[in-house]
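Only a single protein chain was left out; the remaining protein chains are all shown in position.
Per-chain residue numbering starts at 1, and chain names A, B, C and D are given in the order in which the chains are listed.
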Amino acid sequence: MTETTVDATGSSPLLRAFAYAAVLAVSFVMLYPLLWMVSSSFKPENEIFSTTSLIPETFTTDAYRRGWNGLSVSFGWMFLNSTVIALLAVVGNLVSCSMAAYAFTRLQFKGRSFWFALMLGTMMLPQHAVLIPQYLMFLNFGWVNTILPLVVPKFLAIDAFFIFLMIQFFRGIPRDLDEAAVMDGAGPLRIFFKIILPLSTPVLATAAVFSFIWTWDDFFAPLIYLNDIEKYTAQLGLRTFVDATAQSDWGALLAMSTLTILPIFILFVVFQRLLIEGIATTGMKR
Amino acid sequence: AWANERDMRLFWFGSPGRAERTLAVARLFEGANPGVRILGEVGGNDYWSKLTTMLAGGNAPDIFQLEPGRFADYAGRGTMVPLDDYLGRTIRTDRLLPGTMKLGTVAGKVAGLPLSNNAFALLYDTEAFEKTGLTPPGRGTTWDDFARLCIEMTKALGKKGVWAVGNAARYSYALEAFLVQRGKRLYGEDGQIGFDVEDATDWYGYWESLAANGGCVSAEVQALDKNQIDSNPMSRGHAVMAIAFSNMLVAYQALQKNPVGITNLPVSEVGGRSGLFYRAGLHFGIARNAPDPELAAKFLDFFINDVEAGKILGVERGVPINLDVRTAVAPTLDDVQKRSFDYVESIADFVGDFPAQVPVGASELEDRVYRTVADRLAFGQISAAEAGQELVSAAQAILSR
Amino acid sequence: MTSLALTGIKKSYGAIDIIHGVDLAIEPGEFVVFVGPSGCGKSTLLRMIAGLEPITGGELRIAGARMNEVSAAERGIAMVFQSYALYPHMSVYKNMSFGLETARMPKAEIDLRVRKAAEILQITKLLDRKPKQLSGGQRQRVAIGRAIVRDPQVFLFDEPLSNLDAELRVQTRVEIAKLHADIGATMIYVTHDQVEAMTLADRIVVLNGGRIEQAGTPLEIYNTPANRFVAGFIGSPKMNFLNVSVDGRAGEAVTLDLAGTKLAVRGIDARPEGLCLGVRPEHLDVGSDRGTPLGAMIATHVEQLGGQTIVYGSLKDRQPIVATLNGQKSVRAGEELRLTADLAQCHVFDAGGRRVAVQSA
Amino acid sequence: MTSLALTGIKKSYGAIDIIHGVDLAIEPGEFVVFVGPSGCGKSTLLRMIAGLEPITGGELRIAGARMNEVSAAERGIAMVFQSYALYPHMSVYKNMSFGLETARMPKAEIDLRVRKAAEILQITKLLDRKPKQLSGGQRQRVAIGRAIVRDPQVFLFDEPLSNLDAELRVQTRVEIAKLHADIGATMIYVTHDQVEAMTLADRIVVLNGGRIEQAGTPLEIYNTPANRFVAGFIGSPKMNFLNVSVDGRAGEAVTLDLAGTKLAVRGIDARPEGLCLGVRPEHLDVGSDRGTPLGAMIATHVEQLGGQTIVYGSLKDRQPIVATLNGQKSVRAGEELRLTADLAQCHVFDAGGRRVAVQSA
């Protein structure tokens, strides 16, 4: 589907202009805090809070240098750590959540609705409540201070959100196609891999982008499970710029925050077309 | 591999600068102790969640850093190895400031090692005083003088949104100085509060009237203070003075364009008690589950007593408690650090006794009582008398749990 | 070549019964066409045979073996869906080879089969396209090709030609017939097209409300419908059902009264109430000398099909009647026409709708 | 009663031209049927009239007013979609009343209209169901009902009956004809079905590749097709096109050679190459005394439709030929049949496909 097919009859130029104005206005308001962040990352430390202007009086990249090299491990290394964890999380979520969603939408088995209810239930549990028992468990596994506690759960479909999301979209794939594949002799595995997954690229892309971004942005799990600075993620690195009792390096924080958003922004821009495209089906009648 | 290769985990919070210095000392220690490897872990804002999780999981780092306000909460729950057996043996105490170990003592045992000293201080923007022609406070300034000075200062500055000083009603340490000057204490040796409703009411009344007369910042400005350096009204340009700790001068200065001066807090009566005392900057404790407490103690000894280490650390955590180190460090300091250092030295004749250790439950008090009560007062939700009442009853309830 | 046997097959959705017990034996290699009004359960029956829908009751046997619990994949059946159900993300080639790859057939063999089927269906040029790049007719042929390549023992077709235009429809119909002749597989075919049913079927099964009304060869169904429903369902325009009353009886011979016109027949015994005479429009003639006179018809409406003329009108007693005349006849509304018919081609149905075997007396 | 005028209507998708300039004037109350092969642009044309597709070039006038820029909602047109486009979240009743509610009609009036339409279409029992609970045919009827209730000035139908069974199809067709007669609205109807086209149309418009091939009354189109395309498209089975060569010429009279059989005709002037003779299957007779002999045909395949017998075969020179015979004729494959036809019903087409007016000599 192309971008412009929605208005079949074409709206009036006035309406169009209005829509543009609305979108522009909203986007500026929305963007102000981020623009401020970016511009402040180029200001010297003592200018950051003394002005609301978006244009630095004195332009300096000092904060970037401080931020990048300020910790005993370079920020670049943390980016790498974050990337590895986020990529593994993406793979894990896609594999395990799509399997679960397939089971919930397309397979008949005893206890399906029971497990579905439990799956929803897991979404409701606040993470702090199970944090310590979980920590103890991973400690017993010998996984603390490795990325395993951050990554392995994703392969076990711990993010019920994605299961739920995929269920919503799998429901939109015509059952005819499964049935045709059944008649072609395909079993559940083959139907899953050859029919359902290829037809779900939009929702898979959505899940991939969301899980990359959310893993990238997550700080709590890395905080708890990673001890060595060499293993820190970018978000953890960011938080070390803020210090409860001593002095926070806001310049470095804003500079590195800007850098942290950049990769996921690019990722989003690249993938966004895929995200919202509808599921491509045959041009079937009815 | 080395037969005697040993890993030791060290966990602290603080700025990148602190991380750099701490790790440098760790490397130095490794050099002196072949086969030992020190794994540094830095926490930021979330240091406490992580420490708690690790403690609860029995996986605490061998050595971790604590701050005085929360020290007792961890020490009192037995998370650390008492240091008494190591003191004087592995950890040399002969060149330490006499009596310092009281700062690490909980229930009669030395639970953690104080790393440095600092003291309450009043920081001020020298330029503001020069421009207005007012005199900065000193040993002869009483609270009443201070109030007058603040009101004048605000007027003289004449800028909207800028006052003389932050509303210190919520800072327990300012209250502590106030109480000591009156012969009371914030916490008694019995683990209860060392003051009564009247003291608290007086304290709150003082700030209520100062705020009403425009001497200190408005409630909304103060509410944004997270009791951190950069959220302090002075750092945010809403005040020209701040009630803080001596070692924070460096950080405050970094956020100010003008030179920052440092002086003592106002007193109740001229020539009376200063309310000041040397307090621990930060503590290091050895975790209860540490596999080799002896080694950890050795590191602690190195950390506070080794002159080279001391030089690396400088006054970043406060003034060294080892007097030799102090002497060695002095010449290496820059101007700002020196100002802070000198202040601590200069009040040697002015400080009182070390205070009683903060009781278990103090951090809960910090989190939910001191700040909340003062804010409610500032926002006019309660009167000073009610605030005093509330502080005492809430503190008693929490401390007697 | 495989036989199918349905014994007392039933289907309910919850409390609603859709199929009420169907018994049907299908010979190996037979071409069976299911017809019936919309919603009568044709698709449902097909889907139960395919294994896509659980069977509520009764037994399904394929080649003698009970199949009720066997999964669709293992029944050795191919199906062409009413909606085509082509895999939108696969090329035509892939669509056709999917089933073979599932069966782990060697690549070379797959290629051979796909190309052969494509040739038969004239879609060789389209093998690299995706379904959405095909027209309706082309999609249909791919759907058929997908079934063919697997060389199954049983084919199921659910209204496979309903979306094609007249010419393509004829072409594809002929191809299916040829396919059946070539490979001799057992085929079950659902359609609502009379011509398809009549030309393709070895046997037509007329369904109504989840029951079999009649099963027989096309001409059996056309010539000797078991009941009024079948008679009315097969044939277009529909058979005329004319109310007649028994006027007199002389031994075997009975005189029927059709709007005043007397008809002498034999073979009607008791229960003379509610009889009706069935005459197909194409068996009526106008102004002819041959055949038995059926009285006069007032034309009300005329349709010119080019090769045929359809006259709508009514008898004297206002009963509606339709006649199909060969060629282009100029008939005007209001005109009175003399109707004749060969009584041998007429049917008599009793009050219950059953056909009564009658001979003209 | 509203007139429509299409002048030079064009449609392109990007660089691809779909409709190449269509001129058509439709009288108020006229019933126009569009026919043409799949993909020729029928739906596109309809959608441009409806206002669903912007018009690339030319002008559309409804009741004299230019409509190119008027929105669909304001054209006062009702349309039955090829895909039905039923609102899946509304009951059948709601689907039908939606347009009326939009027009703020009183509730009582809405109810009356919906129930009346439902009765006509035999879907009264389904009024509370959702579309997904309907069979294909039932959905189609709801879609028609939705158009009917609005009682608009112009109706557009896009293959509205393609999924109905024979009986319903005839019924609904008659309903539509009656509707047209009753309300006299202007109607444009797209269909694949020959019978529908012939019986419903005041005028048939034959489209091919985005151009009008011919427009005329059904019998005009049937009897005097403008060209070979139209001749082949209208009529089922399709007209036989038999290659003939010019054998001799005597003044006006020309002798044509059809697989050895000589036919004498008049009216063919120059360019005698590539001629072909068009004979509709229903105009061929077998073993008859009347008509002109066309030679022998070897039957290869026979289809029994009950009322008709279709014989497929070939002439001596292996040209394929199809004949439709009335009644049930027993013809076996391989049998040789003597063909005759009335030359007046035959057509001659030149190499360009144009029809040449000929008379038998």
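As a convention for this text, a contact is a pair of C-beta atoms (placed from the backbone, for glycine too) under 8 Å apart; a residue touches a chain by one contact, two chains touch by 3 or more.
Quick note on the criterion: contacts and distances are computed from a predicted model.
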Choices "Multicomponent Na+:H+ antiporter subunit F", "NitT/TauT family transport system permease protein", "Carbohydrate ABC transporter membrane protein 1 (CUT1 family)" or "proton-translocating NAD(P)(+) transhydrogenase" - which one is the UniProt name of the chain not shown = "Carbohydrate ABC transporter membrane protein 1 (CUT1 family)"
Which of D:3, D:71, D:122 or D:314 contacts the chain that the document leaves out = D:71
Thinking of the whole complex, not just what is shown, which of B:56, B:107, B:156 or B:385 touches the missing chain?
-> B:56
Residue, one of D:51, D:145 or D:160, that touches the chain absent here | D:51
Contact footprint on chain D, counting only the chain that is left out | 47, 50-52, 71-74, 77-79, 81, 83, 85-90, 98-99, 102-103, 132, 146, 150
At which residues does chain B meet the chain that is not included here?
-> 44-45, 48-49, 52-53, 55-56, 73-74, 77-79, 161, 218-224, 226, 228, 288, 363-364, 367-368, 371-372, 375-376, 379, 381
Missing-chain contacts on chain A, rising order, are 1, 3-9, 11, 16, 19-20, 22-23, 26-27, 30-34, 36-37, 49, 52, 95-97, 99-100, 102-104, 107-110, 112, 115, 118-134, 137, 153, 155-158, 161, 163-165, 168-169, 171-172, 175, 187-189, 192, 202-203, 206, 210, 213-214, 216-220, 235, 238-239, 241-242, 244, 250, 253-254, 257, 260-261, 264-265, 268-269, 272-273, 275-279
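Note that only the chains that are shown with their structure count from here on.
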Cα centroid separation between chain C and chain D, in whole Å?
-> 23
Taking each chain's centre as the mean of its CA atoms, chain A sits from chain C at a distance in Å of 56
Could you list which residues of chain C touch at least two other chains?
-> 136, 163
Where chain B touches two or more other chains at once, the residues are none
Flag every residue of chain C that touches chain A in the complex, lowest number first.
-> 50-52, 71-74, 77-79, 81, 83-90, 98-99, 102-103, 131-132, 136, 139, 146, 150, 163
Taking the complex as given, what residues does chain B use to touch chain A?
-> 9, 11, 13-16, 18-20, 23, 39-47, 49-50, 53-54, 56-59, 61, 67, 228-230, 236-237, 248, 250-251, 254-257
Footprint of chain D on chain C - complex, ascending | 35-39, 43, 82, 135-137, 159, 162-170, 192-195, 198-199, 218-219, 222-223, 232-238, 280, 282-283, 303-308, 310, 324, 326, 328
